[in-house]
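Note that one protein chain is taken out, while the other chains of the complex remain in position.
First chain written, first letter: the chains are A and B, and each begins at residue 1.
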Amino acid sequence: MNAIYGLYPDPGSAQRAFNVLERAESELGFSGKDIAVLSGEPYEGYGFGQRDNVTRMPWIAALGALAGGLSGWVFVAFTQKTYPMVSGGMQLVTKWPNGIITYELTMLGAILTTLFVLLITARIPDWRGRKLYDPAISNGKILIGVVNPPETARAELGTMLRDAGAEAVKEFTN
Amino acid sequence: MNKTPEQINKDLLRPIYHATWRFYVTAAILAALVAAALFAWGYQMYYGLGISGLNRPVFWAFYITNFVFWIGISHAGTLISAILRVCNASWRRPVTRCAEAITVFSLSIAGLFPLIHLGRPWLFFWLIPYPSERGIWPQFRSPLLWDFFAINTYLIGSVTFLLLPSFPDFALIRDRASGWRRKVYGIISLGWRGTPKQWHRLEMAMRIMAVAIIPVAVSVHTIVSWDFAMAPVPGWHSTVFGPCFVAGAIFSGIAALIVAMALLRKLLHLEEYLRPIHFDNLGKLLLVMSLLWFYFVFAERLTTWYGNFPGEMSVFWSTQIGRFSPLFWTMVFCNFLIPAPILAIKKLRNKIGWTVVASVPIIIGMWLERFLIIVPSLSYKYLPYNFGTYRPSWVEIIITIGTFAAMGLLYLIFSRVFPIISIWELKLGMPKKEAAPELTTQEAAAGQTQAG
Partner (left out) sequence: MVIDEDRCTGCEACVAACHAENNIATVGDDEAARGRALHWIRVERYYEGDFPDIRVKYRPVLCQQCSDAPCEPVCPTYASYQNNEGLNAQIYNRCIGTRYCANACPYMVRFFNFYNPVWDKPLDLQFNPDVSLRSVGIMEKCTFCIQRIKSAEINAKAEKRPLKDGEFNSACVQSCPAGAMIFGDLNDPESRVSRLSKSNRGTTFLEELGTHPKVVYLKRDTWHDEQNA
């Protein structure tokens, strides 16, 4: 995997570079998903920061909550019925105390589901191999570049990135 | 604040790389106190609860006081982080991580106390629902089981809430570190890179977590209060316990947060990040909670006195003019008479020293409140023939001091592993300089040119 990218000091120039790359993609022979964007903070207000922002996470979390709650209720009611011991003159399967346990397990289901969906969809942990990265990102620079560009287009891409306002244009190979 | 990202990185990562001799000395003292507490606990496990001050009728005292107190303190992080996130309050940014840390550590400490106060603590795992060889499951009708589920859910939720926004900061440290630090932070940052997809997922997860953790926090302290309210003990069996405890928890939590923030500010030289405005805002919240606390206590006392139930009146008078009255009036002084006037005066609230002066008595007062809920009611329970007294023994005092030391120690270690202020969120909240207005991606694709 190799890449060519530029580091931009502010989101304005990063957006410029992104636009330029998008316009040039069919010309130079790479596709939209080869454009790489990395940043040290989220940039919701800019086009380049809005890729891949469709997610079903809240729905899945709600499903997880439902699963947690159902399994909680079934579990508690089942154990109370099959190991019947009367206490305090209450019924065997008590609605309100069981409801509390069900509620806690509902919330736990939502929390754990959110965590797992995050880990899976953000593809972390991801320790395999070296992926495109530049430590300058943590100093506030924004990385815009192309992954696996065709050889012929490399020089032109470099010029485009530099013209859009990059502080540095670098290449990355792993 | 006009700081470049590099400057912010340097300031906030400094505690992770450098530690003065003061850090090591403090850590050593705290560790010694924690060791003393662990020794006392071991002694108690060996000889039995007889060496504590517990007796019949006061079967619960210091340990349960501490338990409820620390659960109360744990509400700091949730309120600040979650509610302020949901409300999009921008002043929360430097405060969220130190608040979330308080929650995680105080919850862990609180979770120790049910073990410490058990008669046979080595069998604590019988509260865990698993198919046991004894052929029974735990009794889910018991409030102690509700405690088990609630506290564990809250602990898992709080740890998640703390860790999720930490990944980008770990990646930051990984980028700037070398040697063993690079390796370790490389692993715990889970390979975070910062693609828009990752940011989106992270922010969505934080949004869901913020909304989910608030009802959990409310339920946790309500359920802890129901340890008392479900028993027909005079002074305990009151419907107001749920809301009263939650309000008291948020109250003590904010006070603890203010003290923690003031200490961090001083010791880690974060004067430019934790500014008087943060203490001012937290002070306003604290004032509201102080008034709310007073309201709850007044309402409860008034209804008890007016109702004149014989069983409850023994408890009532013991706290108002009897044996426990010095503690009760100290508590009112600490929770309301000192803090409310201080926090109501804007000039004082804007000075960090004064908000700390208002907060420290609150922490003491809230501890006293937990004590005064438990011990007077048990000392004066229905039958005068069985009234009793309570005096703490050395074991209970040392363990109490030890848990405060444990909190300090954990927090100290935390400040050296995590950046105490969430760096990426802080940067996010700072105004950005714009070179020139830019076309959005759609506008560029539509072929529009930039207006001159």
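Here is the rule we go by: contacts are C-beta pairs under 8 Å (C-beta built on N, C-alpha and C of every residue); 3 or more make two chains touch, one makes a residue touch a chain.
Since we're looking at a predicted model, the values are computed, not measured.
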Quick one: which of B:A110, B:V315, B:L378 or B:L409 touches the chain that's been left out? B:L378
Full-complex contact with the absent chain, from B:P57, B:G72 or B:P196: B:P57
Can you list where subunit B touches the absent chain? 47-50, 54-57, 59-60, 114, 117-121, 123-124, 126-127, 134, 136, 138-139, 141-145, 148, 227, 230-233, 378, 381-383, 385-386, 388-389
Kindly note down the residues of subunit A that lie in touch with the hidden chain. 85-90, 97
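As a convention for this text, only the chains that are shown with their structure count from here on.
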Length of the line joining the C-alpha centres of subunit A and subunit B, rounded to whole Å: 29
Hey, which residues of subunit A end up touching subunit B in the complex? 10-13, 15-16, 18-19, 22-23, 36-43, 46-53, 55, 57-58, 61, 75-76, 79-80, 83, 85, 87-88, 90, 94, 97-98, 100-101, 103-105, 107-108, 110-112, 114-115, 117-119, 121-127, 131-133, 135, 137-140, 165
Note which residues of subunit B are touching subunit A in the complex, please. 4-6, 9, 129, 135-137, 139-141, 145-146, 149-150, 152-153, 156-157, 160, 164, 167-168, 171-172, 175-176, 187, 190-205, 208-209, 212-213, 215-216, 219, 223, 424, 427-428, 432-442, 444-445
